[in-house]
Each structure stands twice: as structure tokens, then as C-alpha cells.
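All protein chains but one are shown at their positions in the complex.
Chain lettering (A, B, C, D and E) follows the sequence in which the chains are written, and residue indices restart at 1 in each chain.
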């Protein structure tokens, strides 16, 4: 029996927006390399960067009824997150649903299924990350759960967890950890700027990260081409 | 023994051009959700939209000889449609063949194989939908059928069926149904414009499509997060 | 035991730059249709064209330590070529490594793994061909060989072989053959320009390439649609 | 609107059974290397060999309602052939449907979707070729066409075309050509038996098929390893 | 920082063993078509059927260190469940680890990675479901979490959830629901036996499931082949 959960928790938008600025790669590192969705979930246009509260729903294969149900539960600052009960590349979301989602303040969508009307979605500036682009529409026969915890593209996501998405992919941050991850991400960024300057000046990572000793311990050997014989 | 069929039927270009305006997603819906090619057939540049009469040919794996034969059968307004006798990602079509096809009025190509020279094809504005991009050229040893019915990317296509292709993918319309599908597509578009306005104003799909009763029949339940317990 | 080979051979940059101008499809034909990497190695931005000396390294799955070692062996005009010891889509190369490689004169990277920070890499104009885009970072626990012969995306590549890469893909040219391949590529280009002019004027490939006799030998038959019966 | 066509044509079972004896590889050759389904349609148990008249149906993704409709149209000697309107790996056919199909004389099933209950199907000796094995069941909300022409796994198949299936895969023979293909297949088999004896005695294919002249024409060169230098 | 959780909850083995008897397809239906792992997780030998308490661990790509840590947490009746932090087909589990797991009462393993030594594992009768078979061994450099909740092959699994696995695939049952699911599964089985008898006697599913009215409502039409014209 399909279930819709109302009045779920959400993460403060100030934290959400801070995570958007950090970007997916930094957020992923900052929370201990967890929460990244499968790499085949790709944006329909680039460059793009957005974050929001997960508005979750489950869909049956070839059936997007749940998304219509989800719109009613949307709040400004949400990102729709859709997972199918079995893999499907059909186009679950097109211009009409995008218009409706945007009217309710939804900032974008992450779909482990396909999307369509990508020209219009691009013109609208409504960002979608999906597994496929397909003109194939869907039926409305089998509703699924809305605003319950789901697994989307390999990651466990609850309503109100933070979704950060850009050209590199999509990462989910559990809502309880969002503030701490933001802090860690900002610290990381400061640190990276300095490293980038030093590397741009020609300093080697081997020295910057003090790797030479550990490499020797691992048995790394250097040999000249002239002396390498068959091995080179 | 390979066969070339001359003087095949074609669809009136006024109908073809009308279908182009409607676009792939609308045409696909308008003909009862049939005729869509596999979703991995993707355009080499975007945005793009075109329609034409199918100019069909079969190719052996790694062999594009049939395409040279097909050029002679081309008429203005055609779209080349190529299917391999076994799957192959090689680059069957490059700048020379594109130049030749264009000289004979062909508007684009749909390949269930690979394409190459994509920088030049993009500069020429010659649209190609293909399964892969690959610099690998092909031989000319095994000719295949030209202008016979084929299966391309999962769809049965006869010469003169209408091919509509855009950012969302590729759909084929049987020539006998083309005029009726055009009419249905145009009706659909008028209807969608009104829906889009209402959704943009915040009206819910649940109400616009009168879904609430059917959802209750399906057993959909609403619960508050505070009362949801383990299920959320 | 991982090995780094120093002072490996390289191809003269005048030859390398000549091959860049010819482009991947032409170079591949010019060397007898060999040396092309798998077609799923795709550029992160387009259009793009570059050539360089292969700077090779092997990486463990989820581990990019070797790339840091490789930077020290780089010389201006190199292209980094990375192969994993088992398939992996993680993001092995991001903005910091790209900055470091560029500081040492490296012109781009070809990865049979994933890349990340693609917005920044695009802003930097640092071209990368990779199997995937993924925000997932890597560890530094298991070094691999640097500047030894490797197999990357199906092709055997030695340090100093020439890598040519553009929108069509990536091809490797053995360093001993580079000068001869350049000459053959340039001859090909002159020849193609003439053919393109004739095809643009409407001349058929069937005539230009003198194919009609061979097609008759292969049993090709022409039939009119009106006479084709069931076969069409 | 879904359609069921009754009283479709069928191929004589004497011809069907003759084709079964010849097997898929021989039948495929005998009809000019056409009609072979995609290679990822694999049998759930081996060894196995069967032929029958195609009993066709289309299914929606995740929905097997059409198969129930198809059973009523079955006749002894049929093989069920199922194609989805979009790709799906769910388990569309299990022990109950197999029992029902068998009760109506159906000899097996070819599915461009998934199957389940494979232990029971194996115990029953009911052969199924499918794209996947999956325990995931299906709903009954969207009926599709039954006994109309379909494209299944890349091949156009009409009710009453002959399906031949064994360990090597599945091939479809148009009903009008079935008798002629059977004759060609039987001629081929006689011919192959003689060749096999000669090859088993050590005669080379180069001589048996008289290939040496054509290979010289193609420029084939022989060189001794001692003289081959870098090329070997 | 990797974490090992000791003394996690487990499901009563009487319930576990009851679920094993029901099998994957029935259990999946009985819990509302949830909990099924991706269909590409396949057994290394068939037929096979087993159930146990999930003993969970996360592994780095190409690194099986966590599995060694997990053995110490094993209890009789467990099934090892392994998920990688990024996709990997390497052979994480071979005869030595299988011997060790068996010595601690573990009944089998479910791996969203590869396995190896499959001849020996088959001789031992130690069942493994995996995404690949690969001889490639792994390193021990990066430990991961053991006995924490994970996502494996698309399903959220906690230690002590019930894993049921057979020829059809693998399903996970949350430990709180295990007893209720067992009851529902047993009810289902009784019901199916009766249906199977009736279908074997030739009764149609259309009648047994009372589908004819609903099909008429959906617009299903019957037509004779002789009257079907172009549509057939």
C-alpha cells in the first residue's frame, strides 16, 4: 500500500546553499567519501550547480504517477529525487512536470530513470540529472511511496537530506550531518587554494604531500631507460 | 544476395515538416506511444530537430559499402537510416559521406552504429544520431540491402516512413499514418499549452488530471511524519 | 614491485604537432587502421584537439598515487596516459593534479578511468579524455608502474609514443612510425579535399570510387518498388 | 487501444520440427544470415533445442498482463515470443504461467525481458530464453497487443513465423520461407558432415575452401620470425 | 574512520529457515515486492537455496580487508553481504576466505563485486552470489565498516536482516518484519498450489483471475486475422 508522509523534516536552507557553493567533489570528500550517487546519473545541461532538500519518491517501471503526488508535498528549496522499483530508462519528467515543480519552488530533479523535453528544460534552466534521455512517456496506474526513505542510484536518502549536484555528479548529505559537513567542506576549500598555488608554481605533489618515504617503503624503484632492458 | 529497391514510396514533405515542428515526444504520444528508437541513439550536437523520409540501408559489421549505394537512391527531404547486421560501434559516416548525402538533399542520418568527423559534421550543421562516436573507419567488402524494410534500434522502418529526430531521440511514423499522426500531434500541442499555463500558476496535477479518487481506490494513504514511526 | 623508468625516449614535437593537425580519424587511417583506443574514452569538453608524447602510468583501482609519481617524469609536450589494473570509474584526476601537470608542460590526459572537477578543468582549458566523470576521489596506498609500456583502452602504448586526441577519440602512434605516419596523413588530407569537392558537386561515390563493377560481382540487384513484391 | 488477433496463420509442424533438427546456426546460415535475435537472449538451462510457431505479444514495462491474454490464443506447437515497449529485466514468466502455457501445448518461451522460478521451470523441462533472470514479479494494469507483428530482440516477427531456439540462441524464419529454408538447411548439413571429416583428418581450410589465391590478392605476406624484426 | 559494530541484532533462525523454504520469488511478493537486489547478482552454481542473517561489510575497490575483519563478527547462520564503495569486479572472495567463513558458521556470501576459485567453492558447496567471476585478487590497505547498515546492489540492508538467495536472485527482509513476511509467504504458497493445479488442467488465467471485465474497460479489442488488414 503506497504511503505519503507529510511534514517531513528539512535542512536549513542557509546550510543547503553553503553546500551548493562547495560543490559535489568537495562535499563528498568532506563527509568521508560517502553519499555519492552512481556515476551514470548525468546532468542534461552543463555547467550547472544546485543544492536542495530531498523530496523523495518511488516509481513503478514506466509509470510516473508518484511524481504528481510528490508535487503537492514540495516546499521551496526542494530537489525531487526519484528511484524506480526496477530499472527503467523511460522519460518520467518533461516540461509539464518541470513547470509544476518550479511553480512549487523545486530547484531541480535527480532521477535514476530517464527524462525528456530536454530542449525545453534547458531553456527553462530547470536542471535534471538522469540515467537517460528518452522521449518515451509513462502511464499513471501504480502509485509508489512519497517522502519515505529510498535508495537512489546506490545511496540511502531520506526526505530532507541535502542533495548537492553539479557537473561532477550528485551527492547526498544526511540532514543531521549537514552543518558539520559544510564546516569541513569550507575548511577543505581554504586548504586546497593554497595547494593549488604551490602546484601551479611547479612544486611536486611528491614533496607537497611528503610521499617519498612511504613510496620507498612500498618498494618503488627508479631505473634509467638505458638500463631497463625488457621491462621497458 | 543484396537488393536495392528503386522508386519506393515517400511521405508528402508538408506532412513531414509538420511532424518536425511537433517534435519527438509529442509525435510519439500522438501515435499511441509506438515507434520510438532505443534511447542510446543520441545526437552528435544539440539543440537539433529535423524530420524526413526514411532512406534505409543495412550494413555489415565494420563495412559501410551500402551507404554509398544508398546515396544514389536519395531524394531531397530524406533521412538516412542505417542498421547493422550485427552490433558495431565503428564510425560508418564521416565528412565525405555527409557532404555527398547533403548534395543529394538528405537532411540528416540515424545510425545504429557509430559516426566520426563530428567536429566537421557539426560545422556543416549535418545532424547525426548514432550509438557511438568513433574514429574507426570501415571497409567496402560486403554490400547490404538498400531501401528495403529494416529493424533499426528496435523499430521496424520502411522506406518513406517518416523519421522525426531531436534532442529527446528518434521516432518513426509509418507513412500511411503520418497525416493522422500529424493531426493528433497538433491537437495535443494545443492542449498542452493550456495545461502548462495552469501548472505554472501552481495548480496541482492531482487536481488538473482529477487523480485523487483513483489514488484512493489504489489504497494511497497519507500520514504525518510525526506519526509515521519506523516507516519513515 | 612498482617501477619508474626515467629518461625514456620521446618523439620530436614537430612531428607530434603535425599529427595533431591531421586529427584522429586521418591519423588512424594513415597508419593502417591501428592504434585506436576504445570508443568509450570521451573528451570532457568539445571541440578539442591535441597531441603529445605518452607519459604512461598504471593505477590500482580507486588509487591515483602513480599519477603523482608521473608528474615528476613529465616533460613539456607530454600527454598523461593512465590505465587501471582493474576497471574503475572513480575520479582519478581533478583540478589540483591538472594544475600540477600543466605546470610541468603536460598538454592533457587520457584516462581509462574517471575524472572530476570538470567545470574547473574546462575553465582551465585542460583537455581530458576519460571513461567516466565521477566526483569520487581516490586513495594513495598502492603505487604502480610509471613510464613502462602499458595497455590503455585496448591499445599497447609505450612512453614517447604519440597520442593524438580530438572529438572523435584517441589514437596512439608508435614513436618509430610517427614521421612516416605524418607523411601518409598529409598525403591523405590533400586527397580527401579533392574528393570532398567532387562529392559536394553531386558526383556519386559509386562512380568516384569506381564501385559498380565490384558490386555486380557481389551479386547486387536493383529492382523497382512496383516489382519488388513481398521483399519490400 | 490494445488488439488481439485471432486465427492467425501458422507454419506446418512438419516443417517446424525439421527446422528444430537443423538447429539455430544452420538455419541462420540457410536463410542468408538473417533473422537472428540479439545474443543476450540466453536459455535458462542447457542443452536445449526446440522450434515452434511464434505466439507474439507486447508487454508494458513491469506488466505481464498480455501474456495471460496470449495463452487463450495458443495452439499446440506454439512458442511464446514477448517484447517489451521499453526495456525491462523483471521476471515476467514464472511457474504458474509456464504451467498454463504447457497445458495449451506451448513448447517454450522467448522473452526480451526477464524470467523467474527457474528451478521449477528447469524441473518442468519448460525451456525459456530470456534477457535476465529476476525474481521481480509484475503487475496487470496495461494490456498490450497479442498476435500482431512485433520486433523482438532486433528481429521483426509475425504470428506463425517459425522460432528455432537452442544453446546458440534464437532465430526467426518467416512463414512463407520456412519450407525453402528447411530444404536449404538440410542440404547444408550434408555438406558440413563431409567437410568436418576432412578437417578432422588434418586437411587445412586454406586448401579445402581454396583460399590461397584470394589471400595473395589481398596482399597477405608470410615472413619468418627470425626475419620479422620489430613487427613481431 | 572505519567502524566495527559488535553484538548486533539477529533474526531467529527458525524464521530464517522458514523463509529459505519459501524461496526468493515468494518472499519478495509476500513483503510487497520490495527488497530485491539487482538482477546481475547471480549464483556461481545452480540449483541453490539458502537463507541467513546479514553479516555486512563495506570494501574499498580492489581491497578485501574488511572481509577478514567481518569473519570475527560472524555467528552460525550468517550470510556475508559485501558492498564496494565504488563498483569493482575483482575476485574479493576465494577458497581461503570461504573456508574461514564456513569454519565460523557462515552459510554463504552475497557480493556486489566479483568472486574467484569458483571450482573449489562449488566443490565445497559454499554458495556465492556475485556480480562477476574474476581471478583477480585484492590488496589489504583500506579497511571499511563492518556490521553497519549498507546499500548492497540497490537495497538498504542492516546487520541481522534476513537474506534469502536462490537461482532467481537475492532478497533482503528487514528483521522486524521477518516473522510477518514468513507468515504471508506461507499463505501465498498454499494459494499458489491450488492455482497451479487449475492452470495445469487448462483453465485460463483470464477466467481464474476474473480479468475479462477489466480488459474490456481498458479497451481491449478482438479481431479475426482475416479482418485485421494492415494491422496484422
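Here is the rule we go by: contacts are C-beta pairs under 8 Å (C-beta built on N, C-alpha and C of every residue); 3 or more make two chains touch, one makes a residue touch a chain.
These figures come from a predicted structure and were not determined experimentally.
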Contact set of the excluded chain (shown chains only): B, C, D, E
Sole contact to the chain not displayed, among B:123, B:141 or B:227: B:141
Where the missing chain touches chain B, by residue: 60-63, 85-90, 134, 136, 139, 141-142
Touching residues on chain E - with respect to the absent chain: 1-9, 65, 68-69, 71-72, 89, 91, 94-97, 99-100, 102-104, 114, 116-119, 122, 132-137, 140, 142-143, 147-149, 158-159
Chain C residues touching the omitted chain (full complex): 1, 32-34, 85, 87, 149, 151, 154-156
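As a convention for this text, only the chains that are shown with their structure count from here on.
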Other chains in touch with both chain A and chain D: B, E
Intersection of the contact lists for chain B and chain C: A
Interface with more contacting C-beta pairs, comparing C-E to B-D: C-E
Copies chain C and chain A - interface residue numbers shared by over half, same or different: different
Whole-Å gap separating chain C and chain E, where each centre is the average of the chain's CA atoms: 41
Touching two or more other chains - residue numbers and ranges from chain C: 89, 134, 136, 142
Chain pairs in mutual contact under the definition given at the outset: A-B, A-C, A-D, A-E, B-C, B-D, C-E, D-E
